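Only one protein chain is missing from this complex, and each of the others stays in its spot.
Naming follows writing order (A and B), and every chain is counted from residue 1.
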Amino acid sequence: MTLLDSKQGNTHDPRRKMEQNVNRGEAIIKVEGVSQAFGAEGDPRRVVALESATLDIARGELLSLIGPSGCGKSTLLNIIGGLTTPTTGRVTIDGHVVKGPSPQKVAYVFQENTLFPWRTVIDNVKLGMAFQGVAKGERQDRARQSLEAVGLVDFANHYPAQLSGGMKQRVQLARALGLQTEVLLMDEPFAALDEQTRMVLGEDLSVLLARTGKTIIFVTHSLVEAVFLADRVAVLTARPGKIKKIIHVDEPHPRKSEFMTSAKLGNLRNELYELLHDEIRKTMTHQPAEAGA
Amino acid sequence: MRPKLGFGQRLIQLGVLILILVAWYIGTMPGHINPLLLPPPAPVFKDFWQLLTNSNIWPDLWVTVHEWIVAVAIAAVAGCSLGYVISRSAYAVRVFDPLLAGIYSIPAILLFPLYLLFFGLGAGSKIAIGTTIAFFPVVLNTIAGLANVDKAYIRAAQSMGANDLQLFWSVMLPAAFPVVLTGLRLGCIIAFLAILGGETISSLAGLGHRIVSLAENMESAQMFANIVFAVLMAFIINGVVSFAEARGRRGFQ
Partner (left out) sequence: MTATTMGSVSHARRGPIMSPGWARLVAIFILLALWEIGARFYADPLFLCPPSQAVGALSHILSDPKIRNAIEVTIFEVAFAFSMSVSVGLAIGLAVGLHGFTKQSILPVILMLYATPQATILPLFVLIFGIGPAAKIAFGVSHGIFPVIVTTVAGVQNLRPQLLRAAHSMGANRWQVFTSIIFPHMIPSFFTGMRLGMTAVLLGVLLAELYVSTAGIGFYTRLFAESFSPPDLFALISVLAAIAVTLNELCRMAERHFSRWNIG
């Protein structure tokens, strides 16, 4: 069952395509000189996860963050989402400085499973809305729509334990979509899935995301996924993470499966590989294995 | 650390039970074991049947059960409340959790004479010892449950805008519920054992009291019948409480 086995079918939104090509969009998110360090100055155990990251993200853009383990990409995502306060620098969304979670503007899809096991799928989606402050009467319909968008409306009354890993991630996505925020942050959302599932879900995700017009930042380890889905790919160095280069992927949305096998994607992927190769080597020689920072 | 038992092993237990009955019958035939220490099976079964049908055990059973219910109720409320309060601060957990665990390691039965002094020989002292001993697994498990909620759930809820109240009711309570339920089950079971112990040491009524009086009057057959009854009660309570815990846990994991 693909992400989009829904009655709505694929829609090409011409307005969105135009936006793609004509209006790069004004920056909705500004990351200004953000650094993140753990431990005090002078402490030999001090870890600088992120150093002076500066980045503008346009409205409606799909940006991917990629880099070796521990390079701070998840940290950067957490800072943008307000889950972590940066040591220096700041992030603004729509002109407002980010000081904590902004549930009205930003929805987060986590890498690990954060579905509450004691509630059904649809109750999980509705609970997210309850936290955000959606009126009770609206929740049921919105929840069903979100589940339809990810193709899981038939599982609305199942419990998370009864779903596969891929399905659980789709429910998390539905929960995030149900919040109807302008920004969507995704932290390695497909990390737990096998490559084949990822590819198919990636295609569906591209269609879905193109339709929603949200501003999306996602962290991934997969080079192909980054190129396939994103408008721009920001490559981070090994720790301390700096933004090494930003690569543009000039391809209209929604991305088709032909793009996956095209030379253009292959070249971009190779470019990414060359950028990352040395950084990965640096990570392997210097740092012990750990979860992505 | 008790292993789970399968069907074949249950069969063996049954087989051994039958073996014991046979040995009991043979051993108490005239000339063997002193009937005051071990009466023959027939009078014991007869007395047991009498217990169930037309005896005055029911008021005593009610006394014991009532003491147990009150003790568990107080321990549950006190344990969950204190556990909640302590779990709100990581520092408080570091201070009080080992302290409570340490106090728990003192044999609680030692407090019973103090309770006898303070509450007298009636139900009060048994309720007190039951409450005291049941309090600890409840409070320790409540602390453990609430303080160890998977941080991922909390992060997710906060990212979606949950306030403190929502976080507690919709995330922490349900997440902690299975662990708290286990604490309550443990508390229920050891409270019952403590109350039986208290009744044995000194009481005016209740299942334990009956056994003691019958022993003092050398009414061996009746004493055995009452022992069997009390053991049966303990197993029933164990079963009911375990079942309730299993039901309560379903849907939360």
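What we mean here is this: a contact is a pair of C-beta atoms (placed from the backbone, for glycine too) under 8 Å apart; a residue touches a chain by one contact, two chains touch by 3 or more.
Every value quoted in this text rests on a predicted model; they were computed, and no experiment measured them.
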Chain not shown: contacting residue from B:M172, B:L186, B:A221 or B:V241
B:M172
Out of B:L114, B:L204 or B:V240, which touches the unshown chain?
B:L114
Residues in chain B touching the chain absent from view
1-3, 5, 8-10, 12-13, 16, 36-37, 87-96, 98-99, 105-107, 109-114, 116-118, 146-149, 151, 154-155, 158, 164, 167-168, 172, 192-193, 196-197, 199-202, 207-208, 211-212, 214-216, 220, 223, 227, 230-231, 234-235, 238
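Keep this in mind: only the chains that are shown with their structure count from here on.
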Chain B touches which residues of chain A in the complex?
81-83, 101, 103-104, 106-108, 110, 112-114, 116-119, 127-128, 130-133, 159, 161, 175, 179
Name, in rising order, each residue of chain B that touches chain A in their complex.
152-153, 155-162, 166, 170-171, 174-175, 177, 251-253
